[in-house]
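The structure under discussion appears below in the form of structure tokens.
All protein chains but one are shown in place.
Chains here go by letter, A and B, matching the order in which they are written, and residues are numbered from 1 within each.
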Amino acid sequence: MRRSMLFLPGNSPNILLNADFLGSDAIILDLEDAVAPTEKDSARILVRNAITSLGYTREVIVRINPVESPYWQKDLQQIIKVKPDMIMPTKVSCAQDVKIVSDYIGQMEEEYGIPAGTVKMIPLIETALGVENAYEIASADPRVTAIFLGGEDFTADLRCKRTKGGNEIFYARSRMVVAARAAGVDVYDTPWTDVEDYEGLVEDAKFAKSLGFTGKSSISPRHIPFINEVFSPTEEEIQYAKDVFECIEKAKAEGKGVVSLRGKMIDAPIVARARQVLEAAEAIKGGR
Amino acid sequence: MIKQKATAGTLESSDIFVEIAPAEAGAGISLDLTSVVYQQFGPEIEAVIYDTLKELGVADAALTVKDRGAVDCTIRARIETAVCRGKGEE
Partner (left out) sequence: MSKLVSNIKEAIKLTGLKDGMTISFHHHLRNGDMVAVMVLDAICELGIKDLNVNISSVFDTHAPFIEYIRDGVVTGIETDYMGGVVGRAVSEGIMNKPVTFRTHGGRPSDIIRGASPIDVAFIAAPTSDCMGNCTGKTGKSACGSLGYAFADAMYASKTVVITDNLVEYPLVDYSIAENYVDYVVAVEKIGEPSGIVSGTTKITKDPVGLVIADYAARAIDASGLLVDGFSFQTGAGGASLAAAKYLKDIMLKKNVKGSYGLGGITSYMVDMLQCGCFKALYDVQCFDLGAVESIRTNPYHMEVTAAHYASPTAKSSAVDSLDVVILGATEIDTDFNVNVHTDSNGYIMGGSGGHSDTAAGAKMSMIVAPLSRARLPIVVDKVLCKSTPGNTVDVLVTQRGLAVNPLRNDLKDRFKDAGLPVYDIHELKEMAEKLNGVPHKPQLGDKVVANVLYRDGSLLDQIRAVK
């Protein structure tokens, strides 16, 4: 269950020490924007050691530098050997961008005796071209299990202003969701950047959920409980899902072929949705 | 071989600042360590520093280390970064 992902700077020992306790389902240890060019070497070594030693229980994602930078291969040389769950390549604009990184991850896996394909990818799509190519990116490589929209760089590329209302990223969001679902992968929404505006955050997260996003990322741990709540199934949804299965069982016992609940026929998509809801509810039981 | 003077880390809480300088062959390791938790972890910090240098094949170097309460994996990371920089590998 991955509802929330929290961006954390890769070169801060105290943050890395506490990364597991900040409430998010996944932690994104950042080697890119949060690290100065002169500290890229120290950050990747620090993050590598943290993953080895600190026993993270959350899903660990490492954001690496873009392929046009001189850093990304060195990032992977240090990071792949400690087997993070996922690598987040940045500024991914086409399938080729995914392939280059995936091939290099493969080389590293081989070098360190890690089964091929162990480390997954969640490409960060943050250019106009990337959004246009979202489906080919999402289906470029079996490592890709999710894609991620980066709203700030994307709007800069569009040469428009990033607003709280988010009309300017509406098309990109929808396109990303359609592309991801068509490719059979998960899809994650851009962070809400006003740290103090929780009402705005909740509205924005609810909207993203309504479009079909799997979850949302954040730059503040304070946002995490709100995001987790929005992307968790509601009591009502859970009850309905339970009723669906109860109804099916009952129909089976009575030997009925066609089943209906609250006047509506239960078909395959409803059963699938109900199963997702119950699995999600089980996964987050008792969690924050 | 440490070829040049180099530093790594910061003086922030939970970090450790490492300065490494070349030393003559056979000089061994000289370590000037200060730590806010010296009373609680002094011998452990020294052991981790020596151990990391050994792993990295550094036999001769002069280190000045200011610890702000870093855990072992941070100490190792900062020493390694300083050594790489001192070797001119970055």
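Some notes on this structure:
What we mean here is this: a residue touches a chain if its C-beta (ideal position, glycine included) is under 8 Å from a C-beta of that chain, and two chains touch if they have at least 3 such contacts.
Given the structure is predicted, the values throughout are model-derived calculations rather than measurements.
Of the candidate positions A:1, A:22 or A:98, contact with the hidden chain is made by A:22.
Taking the whole complex into account, chain B touches the unshown chain at residues 13-14, 36-37, 39-42, 44, 68-72. For chain A, the residues touching the absent chain in the complete assembly are 8, 14-15, 17-18, 21-23, 54, 198, 220-222, 225, 286, 288.
Simple rule for what comes next: only the chains that are shown with their structure count from here on.
Centre-to-centre separation between chain A and chain B, using Cα means, comes to 37 Å. Here chain B touches chain A in the complex through residues 8-9, 12-15, 70-74, 76-78, 80-81, 84-85, 90, going by the rule given at the top. Put simply, chain A touches chain B in their complex at residues 12-14, 16-17, 41-42, 45-46, 48-50, 52-54.
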